[in-house]
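A single protein chain has been removed from this complex, and every other one stays in its place.
Moving on, here comes chain A:
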Amino acid sequence: MKTPIYLDYAATTPVDFQVAKKMMNYLTIDGMFGNPSSRSHKFGWEAEEIVDIARNQISDLIGADSREIIFTSGATEANNLAIKGIALFHKKKGNHIITSKTEHKSVLDACRYLEGEGFSVTYLTPKNNGIIDLNNLKKHIRKNTILISIMHVNNETGIIQDINSISEICKSRDIFFHVDATQSVGKININIKNSCIDLMSFSAHKLYGPKGIGGLYVRRRPRVRLLASLHGGGHERGMRAGTLPVHQIVGMGEAFELAKNKIKDDFIHLNNLRNDLWNGIKNIEEVYLNSDLKQGAPHILNVSFNYVEGESLIMSLKDLAISSGSACTSSSLEPSYVLRALGIKDELAHSSIRFSIGRFTTKEEIQHTIKLVHQSISKLRELSPLWEMFKSGVDLNSIEWDHN
């Protein structure tokens, strides 16, 4: 077993060997390196064909038509293209957008940008279990609502939203529906044909494909029109100009095909390991589950260890590559906005850790993780004045803290 153990698959995944091997054939003079837009010679035709194959592999995983896949640099660009593209193209129809407070920053920041352009945005607060209340959603729909954007699986908690029901609501009110499916594609079944989703974002690097490539599903029938964000040679049906990165597209195609073949096995593997991990730590005193074992994606387990601060826990668990759903891991000292939107107290949000597992995680790694977590929690609680107070029966809410 190698350390550190990688348990941050929700941040990114390693490229599958089979995928990397295939990508190498599309780079050098010995390979098919052509520009798919070159229509005048064999190099271009070969590249075009291989891009078509990849487009089919990708659309097959989500049950779409290959002509409905627009390549982007990743899910952030796909989210931006979808949200700004719809809003700006259809602004004469209305200027109101609905999203939720627990979306990814690329959705929230795109919405903030649109607010500056005269749009009005409603940010829904989910219920305490993380799920969007459909009645509350309906209540916020206005005559001028043009777009609803809700993620499928939350990147911090793994909570799954009922996107089929939301898509029905959107369809009945003639509102565009965008789904950020970055954390769900290939992990749980999605079939576009069975729903009324108009736009859906995804990325290759969350699914054992390369970084720097992702896609946006854009419905063809009825046709969804967007304002392009990049202008140029009219690539990707005019919605996203730029020479297609063939090797990355090939990698994404291969990764998506692999995911389609492995989705059942992967799900069982992830679900078992995630449950093992929770079962191994749930008996620690004052531990809180911020995920949902039944309503959640199989690869994310978000947990708060009360009276222990998240960043110091991550430091202590140096044999684990994990992230804090909260706190000071980067330049921000704020606890997770996602957990706070779920009504989780600041102190518990400061104490949260996201474990995310993947195809290459082993049972042995999970067992070792459980052992390390127990050790670190004991050590840090020995150091924690809050733990000492809690154990001696002091009500922490009765104390007047001086840095509130």
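Simple rule for what comes next: a contact is a pair of C-beta atoms (placed from the backbone, for glycine too) under 8 Å apart; a residue touches a chain by one contact, two chains touch by 3 or more; residues count from 1.
In this section, contacts and distances are computed from a predicted model.
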{"item": "Missing subunit (named according to UniProt) among the choices \"Ferredoxin-like protein\", \"Iron-sulfur cluster assembly scaffold protein IscU\", \"Lactate utilization protein B/C\" or \"Phosphoribosylformylglycinamidine synthase subunit PurS\"", "value": "\"Iron-sulfur cluster assembly scaffold protein IscU\""}
{"item": "Missing-partner contacts on chain A, residue numbers", "value": "307-312, 315-316, 327-329, 331, 333, 335, 345-347, 350, 382-388, 396, 399, 401-404"}
